[in-house]
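I have a structure I would like to understand better, so I am pasting it below and will then ask my questions one at a time.
Every protein chain but one is kept in place in this view of the complex.
By written order: A and B. Residues from 1 in each chain.
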Amino acid sequence: MSTLQVSLYRYNPETDSAPYMQEFQIDTQGRDLMVLNVLELIKEQDSTMVYRRSCREGVCGSDGMNMNGKNGLACVTPLSDVVRNNKLVLRPLPGLPVIRDLVVDMGIFYRQYERIQPYLQNDDPTPAIERLQSPEDRDKLDGLYECILCACCSSSCPSFWWNPDKFVGPAGLLQSYRFLADSRDTATRDRLADLEDPFSVFRCRGIMNCVSVCPKGLNPTRAIGKIREMLLTNAT
Amino acid sequence: MSMRSLTFDAIIIGGGGSGLRAALELAKSGKKTAVLSKVFPTRSHTVSAQGGITCAIASADPNDDWRWHMYDTVKGGDYITDQDAAEYMCSEGPKSVFELEHMGLPFSRFDNGRIYQRPFGGQSKDFGKGGQAARTCAAADRTGHALLHTLYQNNLKNNTTFLNEWYAVDLVKNANNDVVGCIAMCIETGEVVHVKSKATVLATGGAGRIYASTTNALINTGDGIGMALRAGFPMQDMEMWQFHPTGIYGAGVLVTEGCRGEGGYLVNKDGERFMERYAPNAKDLAGRDVVARSMVMEILEGRGCGEKGDHVYLKLDHLGEEVLGKRLPGIVELSKTFAAADPAKEPIPVVPTCHYMMGGIPTNVHGQAIMQDADGKDQIINGLFACGEAACVSVHGANRLGGNSLLDLVVFGRAAGMYIEGALNEGIDYLDASQSDIDSALARMNRWNESGNGESIPALRAELQDIMQTSFGVFRQEDHMQEGVKKLADLRGRIAEAHLPDKSNAFNTARVEALELDNLMEVAEATAISALERKESRGAHSRYDYPDRDDANWLKHSIYFPLEKRLGKRDVNFKPKTVDTFEPKVRTY
Partner (left out) sequence: MVTNITNPGRSGLADWLIQRVSAVILALYTLFIVGYLLFNPGLDYIAWSGLFSQAWMRIFSLLAFVSLAAHAWVGLWIVTTDYLNKWVGIRLAVQTFIILAVFVFLVWGIQVLWGA
């Protein structure tokens, strides 16, 4: 069978009073396409269907969406990974306001990222060359700096659904730890002080949805655990 | 209909590496600046850069010298690199790289704590006499991602204003032909505004999407080039397109040259390391144009791999899982996803793939855009700046070296920012645009919005990409190119009549794609006519019918004038300020 049954979330604020699901039949010619390719084929049929995309190789983080119930990047998700019974259901990332079709408003996600001061802070005088860092210290940033801000993790996290304005969310916390773990950053105390309230970090209940959906194979739950350890060490 | 206007001291169009670097400089200076980007900045194509940023920071080799880097750059560009620009980039480079490190870029490290540097193609010590150099500073194989995020983060720190998911439609010029802003559309709401600014910076990146097979992101549609051409400004060296040797066969996804820098090599169907024949010294680390041509020769002569014999293999398995995991983790991931091959066990199928536009908007080292007056003399275009891939400074000449693009972004992004800050301090005063000036910048948008019927946008785009792929690929020849130019002329007429079916306002990506198609058309035509007229082979521009470099006639930049669709020439700068001129020599690796 090479005709794929695609069920797509549609909503255009100018014409629709409520969102609805639209069915498409897509001829894949038997190829194991990426979900993004399927969207391109749909767009050729119906140019009013909208989604975000850019690099098409899983590094820019534009095309995070919900595919058969699981968040991921359309461009690096082959049909064989998600399609069951020849059916593919595509929805926008959950928990974020929908602008149109698969495009969500990521404002609150970005604001949580900005809140953790996602930049290196160092009060020491700037050297004439680079700041030195041992390979071992640099290794501590692996698994952290690779985040592409696709929001697959935060939008799969129930704690973020409930309190997106207060809980930083897995993506923001992963980046928070990326700077806490950086041997070149000197703002550790201030960073921790900003996180010890009951929401920012402690809303994480460790259900690991974030780990299960991260298209880059990163582990925000572990980073959150490390932040908690640092908070504990700092306060006892 | 009244249109809202926004006013800035400087507007930067494009949120990639060069745009963000320029913005950072201006944000620090306190000027009223905004970055206008059609995607959230970290979705820009800089994020896909892998291997690194080439710069003589003297880490791998304490005796490294920026002059050696400059020599490589000039030679790599087949001697139409502007030597004053290469001198500026290579000498200012270390400052820019250290700055990035201070901003937090997570470079990989040597045991002594300094920035890790790997060998890349076309690098040498001691002006080509000292063997292979290792000069490319890397953050594993995700340097572009690390660089772009670091720059975005530091713009947040410095409170830069962002207009994210806004699309720049066209430049607005006043009666004196000065650029005084642009027309832009908020993609989310469809609102169209007039952005007024004293300095307009085109940092819109490349246009690889004019080809059917490209490593470029889907957003690389040459928007800045299209805007400048429609405004009547000339383009330089548009025939010079780099084909990267290692795009994944079928998918077009890039596999970094760093793979070969770390010890990988290319083999044909007989398992032969064929680059030993084409470039006995540098082998797999010859210039990209040289390697790409050699691969195509292997394929044409029947030594290609696979059922159709239309690609070759990149062998990495001998490096071992540890090196792959530490130095090339992203490549392992991409290869598994897009080639279904684990590089630790089997080779990656690769083929030369359109990668980079060496040409672009001619600028000086301050990012000021240049045109020619009636006598063929350089003349500054008031109010218009360009940096990054959209600009042609020209540091890359006829062929860019690996790792030089990221350096170009930060060095010239910073230079443009510094120059604009100075100019704003001295005071800039241009005539305001009249209503008719604004209307003419709106004309294209209005045309699409009023289109009633006509051909579909995706079909026309695919046709354009096929023409470019067929007639303007790695090897070129007169008759094919003439055919291509003719087809493009026809296509231009049809695009002018094409139909935008979706006229809605909220996040209308079909409208964005329509506007992008116009830009692809502009870039394709400039490329085609420039390629047809440069009757020699130099760097990335190889012709069967003119196989040799012709320094007597073509040791020049080509300069394309869009109004007359004519190709002129512009002198290459051979006068660096602090070093002797590198005289043109036969280019071998």
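Just so we're on the same page, a contact is a pair of C-beta atoms (placed from the backbone, for glycine too) under 8 Å apart; a residue touches a chain by one contact, two chains touch by 3 or more.
This one's a predicted model, so the numbers in the text were calculated from it and none came from an experiment.
Among the displayed chains, contact with the absent chain in the complete complex occurs for A. The missing chain, though absent from the display, is touched by one residue of A:Leu41, A:Ile108, A:Val211 or A:Leu231; that residue is A:Leu231. As for the chain not pictured, it touches chain A at residues 158-159, 162-163, 166, 193-203, 228, 231-232, 235.
Keep in mind that, in the parts below, only the chains that are shown with their structure count from here on.
A straight line joining the Cα centres of chain A and chain B is 28 Å long.
Interface residues of chain A facing chain B in the complex, by the touch rule stated above, are 12-15, 43-44, 47-48, 50-62, 76, 78, 99-101, 103, 106, 110, 114, 117-120, 122, 126, 128-135, 138, 141-142, 145-146, 148-149, 179, 182, 184-185. Here chain B touches chain A in the complex through residues 39-40, 42-45, 47-48, 57, 97-98, 101-104, 106-115, 139-140, 142, 145-146, 149-150, 153-154, 156-157, 188, 217-219, 251, 253-254, 330, 333-334, 337-338, 456-458, 501-502, 504-510, going by the rule given at the top.
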